[in-house]
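Structure in structure tokens, see below.
All protein chains but one are shown at their positions in the complex.
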Amino acid sequence: MEQGGGGRPLVEVRNLSVGFSASMGFFKKRTVSAIDDLSLAAWEGESLGVVGESGSGKTTLARVLVKLLRPHSGEVLFKGEDVLTQTRKEERVYRRKVQMVFQDPYESLNPRSTVWDAVEEPLLIHHVAGDRHSRGEMVERLVAMVGLDPGAVKHKYPHQLSGGERQRVSIARALAVSPDLLIADEPVSMLDVSMRIGILDLMLELKRKLGLTLIFITHDLGVARYFCDRIAVMYQGKLMEVARTEELLERPLHPYTKLLLDSVPVPGGAGPAPPEAVDADPRPAPAGCKFSPRCPYARDRCRGSAPDLTEVSRSRYAACYYPLTS
Amino acid sequence: MNRGYVLRRGFYAFITFLIVLVLNFAIPRVMPGSPVQYFANPRILPSLEAKLLTERFGLDKPIWTQFLLYLVGVFHWPPDLGVSYTFYPAPVWTVIMTYLPWTLLLVGTATVATAVIGIVIGILIGSKQGSKTDTVVTSASLFLWTMPFFWLGTILLWLFSIYFHVFPAGGAASPFLSKMPLLDQIGNIAEHAFLPGLTLTLAAFAGYSLMMRNTLVEELTQDYVTVAVAKGLSHRAVLFKHAARNAMLPMITLIGLNLGYVVSGALLVEVVFSYPGVGYLTYQAVLAHDYPLLQGLFFVLSMAVIIANFFADIIYSLVDPRVK
Amino acid sequence: MTENKRVTSGVLIIGIFVFMAVFAPWLTPYKPQVVSGSPYSPPSFQHWMGTDDLGYDVMSQVIYGARISLTVGFTVALAATSIGSLIGLLSGFYRGVVDEALMRFTDVILVLPSLPLAIILAAYLGPSVITIIEVLTLTSWPLVARVIRSQTLSLRERPFVDAARVAGASDARIMFKVIIPNLLSLIAANAVLAITGAVVGEAGLDFIGMGNPSVVSWGTMLYWSQNLGAVLRGAWWWILAPGLCIAFVGLGAVLISIGVENIFNPRLRGR
Partner (left out) sequence: MPLLELKNLSVAYRLQKGYLMAVDQVSMEVNEGEVLGIAGESGCGKSTVALSVLRILPKSARVTGAVAFGGEDVLTMGDERVRAYRWKHVALVPQGSMNAFDPVISVGAQIVEAIRLHESAGKEEAWRRARELFGLVGIPKERVTNYPHELSGGMKQRAAIAMALSLSPKLVILDEPTTALDVVVQKQILSLLARLQRELGVSFMFITHDLSVLAEVATRVAVMYAGKLVEVGPADVMFRSPSHPYTQALMRAIPNVHGDISQVKSILGTPPDLTSLPKGCRFSPRCPHSFGRCTVEEPRLLPSTTGSMAACHLVGG
């Protein structure tokens, strides 16, 4: 699908659906859909932001892309080739090409592995830099590349490092096997404010240097703005809007994007608060737009059927019958 | 109470029951030697009884037929678990049932006493974590916990019955029990059960108190405890109304799971005190190589534990609103 | 007590008993099963721990008895921990049907009263040390399996396991290079704790006559003292010595395992 990118799509999902089965008492199971018929592409060399609240399915999407989770239906294409029907051998290659940085730096490094072990592990698994000596050099180079002093940290364990340092180690580890695609799942949300921009800057710099494509999962529109060329907004497993970052932030088309933007605290006091005291009802009308129960502009049509993602104006996509055009 | 949860637990209990059923059937048949050899009473005419047994259990028939006959026997009322040779010709079931009440009395009181004492001591040391009391009581509990309980029983027996003559040295009641007034009857039974019960309690309370202590220490760091203190509740109220109440929940499951151990402990303690429960019976069965009786004992005791565990699960679902 | 002090005192206690078992012939004043005094003599200079009904020296029996008790204790602990850890690891890692099947089975053995089960098995297999080892192993691995499974379940949900998977690690690598290193202290703690259970269990089986009564062990000493009415004759020394040894070995093991990992940690006992 086009969705306003440029060049070739590096990775693409088509009609992706993912469900989890939730136990509903004895023997009864119910499928809760986490991603519902989603199509999205990341273009080579871009950084694509996926923004949404908890429960929007953004992390599920990331987990499908790194094959931690199998979708129920749909396709995942990497450089035009199907990812879901890979042989073991193809999967090994894929695992080199697609890497991920996780949200919680305190949990995503094995507490029993030193920095050295952590960075070396992917090299060992993928038989990169065969002999010990060249592997050692490579580990040192990677650790230095993410702004850490190899001599000082390589024999340290994660608990001896700060959150920011750990996240740098995770990045070094992800980049060890020179991937094409790096997926970052809220990489700075657990860090102190003063550390965040440092990590984002590092990732942007590495992206430029190494020609990476980035998919950046976040709930923070400000961070997405700082980091992303394009933003896809998700709500309850559906894409609501996809557009270039500045366009999306300046002139949101989808009421949900607008709600997100209005919710960002601004100095000097509150703009009109979003409808108070309505915690989102997790179960909207089964057929209608998922956002309709909370949407101030919803009409009967919205509750009756769900709109598809369509091109509203040039390279701007929204899934809404009544986009905010004016 | 959550119906789904109870049903699921009931289902698990049923599966456990089935496995016990199969185990009980399989053990004599997979062991070296023929089952007839085990089940026939060597004191009775072996050839005659062997013939009867072979007929009753179909021991010369295919394994499935044997299993079917076995099931028919078990689901019969009273269950047909074979004939004991120690008490020939009494059926195993009848023999066990005359001894079982004493064990239930012992295990029941010991379980309640262990839980109560364990939880109280757990709260005492858990709320004073790191203090001298904590260190001393914890160490003492650990030492009691690692003692062989039957040995502890022997020591208590020697001390209180032989040396000081405070308690009777054996049995479950005086021979003249039926001639006593009711109150004296109860007193007499309690007097006989006291030392074995004390032994079981001393040997087992530490498991609970140490678990309770650590659960409580963890609960005391939770946010809701901070809020309870901030609300102005006294130390006691915070401890008993909130922290201890939460810490007690895992105890229920633990008490259920531990029943198997308590029953095992009771068996040996009964031997020490010549207490006429199933433990004493087991001991006699072992000495006499009474295999049918041993099988029956294993079966009945397993059933009792499975049922008790199921009740522990139900109680848990009643007291914890979060049970799914 | 701090963790280190606990481990040190535990190791010291166990060490003394191991020393006793290994050097028994040099440490004992008499042969354990040779008449060396008059029957039922109380502790004296000749017999520090008195003599039994036949006039055998109790202290010599206690020292020799350590051999059987510790052999059974260590063997059972090793076997039960290995089986339990492996089953717990597989069950927790693969979840689903594998887990359900393994755990149902584990729960059955866990819930069943272990002694009656051990007794019927031992009754069929005949009294011997090997039987006791087999029977105790069979009844003690499930507890280890539960604890290890519960910890594996929570470990495999931790992001670093996902991170290893994304890095391309295979199931085997994740289990043995990522998860096991994080379980080592727990496995060690359980192995040591299993010694306590096994030593007490061995004594219990001996006591009820499931062992070989002609072999000298702490359990058979208690068996004979019970059967020959040591209590009624006031021969407290004959009863006291073997029991205290069992209790101290158990205490030593518990101290080590608490020091290594908090085995009373409520989080490990969840269902």
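We just call them A, B and C in the order they show up, numbering each chain from 1.
Simple rule for what comes next: a contact is a pair of C-beta atoms (placed from the backbone, for glycine too) under 8 Å apart; a residue touches a chain by one contact, two chains touch by 3 or more.
Because the structure is predicted, anything quoted here is derived from the model rather than measured.
Trainee: Of the chains that are displayed, which are in contact with the missing one across the whole complex?
Mentor: Taken over the complete structure, the missing chain's partners among displayed chains are A, B.
Trainee: Write down which of B:F14, B:Y163, B:F176 or B:Y224 is the residue touching the left-out chain.
Mentor: The missing chain is touched by B:Y224.
Trainee: Kindly state which of the options A:R95, A:R112 or A:R196 is in contact with the chain not pictured.
Mentor: Checking the options A:R95, A:R112 or A:R196, the one contacting the hidden chain is A:R196.
Trainee: Just one of B:V36, B:V74, B:A90 or B:L233 touches the chain that is missing; which is it?
Mentor: Among B:V36, B:V74, B:A90 or B:L233, only B:L233 touches the chain that is not shown.
Trainee: Which residue from B:S139, B:N246 or B:Q284 sits in contact with the chain not drawn here?
Mentor: In the complete complex, the chain left out is touched by residue B:N246.
Trainee: Of the residues in chain B, which ones touch the absent chain?
Mentor: Those residues of chain B that touch the unshown chain are 222-224, 226-234, 241-242, 245-246, 249, 319-322.
Trainee: Quickly run down the residues of chain A that touch the omitted chain.
Mentor: Its contact residues with the unshown chain are 53-54, 162, 164-165, 192-198, 200-201, 219-223, 225-226, 249, 259-270, 273-277, 279-280.
The rule we apply is simple: only the chains that are shown with their structure count from here on.
Trainee: Approximately how many whole Å separate the CA-defined centres of chain B and chain C?
Mentor: That gives a centre separation of 21 Å.
Trainee: Could you work out how far the Cα centre of chain A sits from that of chain B, in whole Å?
Mentor: 54
Trainee: Quick check on the complex: what are the chain C residues that touch chain A?
Mentor: 158-160, 162-169, 173, 178, 181-182
Trainee: Could you pull out which chain A residues touch chain C in their complex?
Mentor: 63, 66, 68, 92, 95-96, 98-100, 102-104, 107-113, 121-122, 125-126, 170, 173, 177
Trainee: Show which residues of chain B lie in contact with chain C when the two form their complex.
Mentor: Contact set of chain B toward chain C: 12, 15-16, 19-20, 27-28, 31-33, 38, 135, 139, 142-143, 145-148, 150-152, 154-155, 157-158, 162-163, 169, 210-211, 213-215, 218, 250, 253-254, 257, 259-261, 263-265, 267-268, 271-272, 282-283, 286-287, 289, 291, 294-295, 297-298, 301-302, 305-306, 309.
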